[in-house]
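Here the complex is missing a single protein chain, while all its other protein chains stay put.
Here is chain A:
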Amino acid sequence: MTVTEQRPGGEVGRDRRRKEDARLITGRTAWTDNLSLPGMLHLAIVRSPMAHARITGIDVTAARGAPGVVDVFTGRDVADLQGSMPCVWPVTEDTVLPAYPPLALDEVRHAGEPVAVVAARDRASALDALELIEVDYEPLPVVLDMEEALADGAPLVHDAAGTNRCYTWILDSAQAGTGADVARMEAEAEVVVSRRFIQQRLVPAFMEPRSTVVDPTGDQITMWSSTQVPHILRVLLSLGTGVPEHKIRVIAPDVGGGFGGKLEVTPEEFIAFAAARRLNKPVKFTESRSEAMLSAHHGRDQIQDITVTARRDGTVTGMSARLLANMGAYLGIITPGIPILGAFMFGGIYKFPAYRFECTGVFTNTTKTDAYRGAGRPEATFALERIMDELAVELGLDPLELRRRNWIERDEFPFTTAAGLTYDSGDYAKATDRATELFGYDALRQEQAARRAAGDTVQLGIGVSTYTEMCGLAPSRVLGQLRYAAGGWESASVRMLPTGKVEVVTGTSPHGQGHETAWSQIVADQLGVAFEDVEVLHGDTRASHKGLDTYGSRSLAVGGIALVNACRRVVEKAMPVAAHLLEADPADLEFTDGAFRVKGAPGAATKTLADCAFAVFQSHDLPDGVESTLDADATYDPENFSYPHGTHLCAVEVDTETGMVKIRSYVAVDDVGRVINPLIVDGQVHGGVAQGIAQALFEEARYDEDGNLMTGTFVEYTIPSAADLPDLVTDRTETPAPGHPLGAKGVGEAGTIASTPAVVNAVVDALRPLGVADVRMPCTPERVWSTIQAARAANGGELR
């Protein structure tokens, strides 16, 4: 039997508008907050206004008597019921895992920590009653800065731990046997460049605030939640509360964005779960935007000390990265692992023979950090691509030329890096050549030279970022070696309905990615059915009990293979049925263009999968031993990560009088392998680049010295709108991932990973003649201006 990968004029590769959009943009869907169950109570949460304090008393008397209020409870009241928040990624044997009660018991460790809960008949009554709860706090010393937190005598976030150090994780290529010794490279280097980069703290800022509804009244307790990870949530709810897993059903209905911010199992979910069980009534908790900013996990927040060594000819010989990573006050499900996801990417696309990475996780009295789009890899790529530019300046080389001299050539794949990853494929020269052509690199360099010579107030800067990333999380074996508690496989089921329509159950959990559309395109080609005849089910543990959800650009790269394998099994199961219907030998059949036919007999009779499905439904006349179903399941565990790559180029104009940065042009050429739906891929690149630009120029979560979040609304935490972003020029090269039946590599994070260093490199490049060697992110006008002022002062007021 032969299975044809793709029909001419097939669905894969086609710009399909997304199936899910009609319901999403017309409001004809049920977000979690739209759910209303009979007798449902509304929860509101009192949150700590202090960053660190002992709770000495909570008076809920007045709140209990307030109109509409049914119950008020504290952590003490539900101590036996609420469970404890899990962390599933202790990255070292001695990782400190502090107790993390969903509702605080005696002590609060960051502003915004839940302290007490009101359950009322309506949301307004619940919110009004919050103001009647009196909490007495005895302030404790606050520690916010990571280096201060590690100093002797620093206030402790967790007394019981005896330290603010969560872990130290090291990858040394000499010790691991994956490369040479960094120390030797530093001793022998002709050029050494060291820099400290700051990855500021960011807020994921998903569009739909988090919301949870829990119904305890059935045989199973059902939780609807605005989550990226319904399957992981069910397992951890069970493990964290002791309620048996089969008595829990989790549903992620349409979810309005996540960006990693909903790759979390949250105290609010545990609190709602406890409240529903305590009251034996359905409950709903929907956070306000301010609560989301304050208490949903943040991202990034690292101090990066980077050293690169090289020869004068531009050959990079080694790289070392020492990181401090801010954990915040508690550990979310994969908080410690986020920087480790970056540990393997500091080599980027280059052939450094020596590499050393050391990361120390640090507790502070801040909101916990965890996954945010890219999760560790944007941080790594930023540091690498920034220091490559600094090295280029040191060597007097064009930054693209330095990269060319060091990157892995297309004929050198598979290539094992000093970090120990084996890159399967890539063509960095091709993507870079295409990007420079679209960008007009040489003409912009000429204009830059002219403006520099003229001493223009507005200077032009050009930034380069050539990146790769590890996507398709993840080979379970590797995750086990990294002490992650779960696997990285994905599953899919394909159900042939009697009338020839198809239901697909995926273990991925889309929250804006368009899986319903892309999966339908894949299935349409695999099974020879119409795009419209495929329904994709997801995000309900009753429909899809098995899955590892959506994050880390994994859904297509991993889940897509499971889907293809399940489709192939359906075809295999249908083969004897078709042969029986065609009165032919199965060995003589082929499945092409969506139908079974006898090989080499054009014009002969055919049977479609729909014919087979109906025959199986009737089962009046099936061959012996054939089951009355064509349904098939598949689970796929990748053997390697996938490695998208690309080249992003950015030109900025910097007004040296005001410090204002304006992006003049931006070109993104990405290689994400085979593209299923170009429209979706373009959308992912646009959104990703927007978020990466946002880190470079606009966004920063800031605390005051007492640990109050200063950026608690969108007035202070400035996410860009379309008006603040440039037109993006996007293009692709397509180097299919070898061994992947779809050739796909993943695209969800590429834009975010690539864009931030491209923008900052451009800003620094613009200001280089003024003596500026770095600008801290975000490059706001005042920060750019004050950096220029400092450089001028250092140079005696003269241009260099």
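By definition in this document, a residue touches a chain if its C-beta (ideal position, glycine included) is under 8 Å from a C-beta of that chain, and two chains touch if they have at least 3 such contacts; residues count from 1.
The rule is short, and it goes like this: contacts and distances are computed from a predicted model.
Colleague: Looking at UniProt, which of "CheY-P phosphatase CheC", "ABC-type sugar transport system permease subunit", "3-oxoadipate--succinyl-CoA transferase subunit A" or "Xanthine dehydrogenase family protein subunit M" names the chain we cannot see?
Modeller: UniProt lists the chain left out of the view as "Xanthine dehydrogenase family protein subunit M".
Colleague: So one chain is hidden, and I want to know which residue out of A:14, A:123 or A:776 touches that hidden chain in the complete assembly.
Modeller: Of all options in A:14, A:123 or A:776, contact with the hidden chain holds for A:123.
Colleague: Given the contact definition stated above, which residue among A:56, A:175, A:288 or A:795 touches the chain not shown here?
Modeller: A:288
Colleague: Would you indicate which residue among A:533, A:724 or A:774 is in contact with the undisplayed chain?
Modeller: Once the missing chain is taken into account, the touching residue is A:724.
Colleague: Touching the left-out chain: which of A:531, A:617 or A:785?
Modeller: Answering carefully, the residue with contact to the hidden chain is A:785.
Colleague: State which residues belonging to chain A touch the missing partner chain.
Modeller: Residue positions of chain A that touch the missing chain: 123-124, 127-128, 131, 288, 290, 657-658, 660, 697-698, 702, 710-711, 713, 715-716, 718, 720-721, 723-724, 780-782, 785-786.
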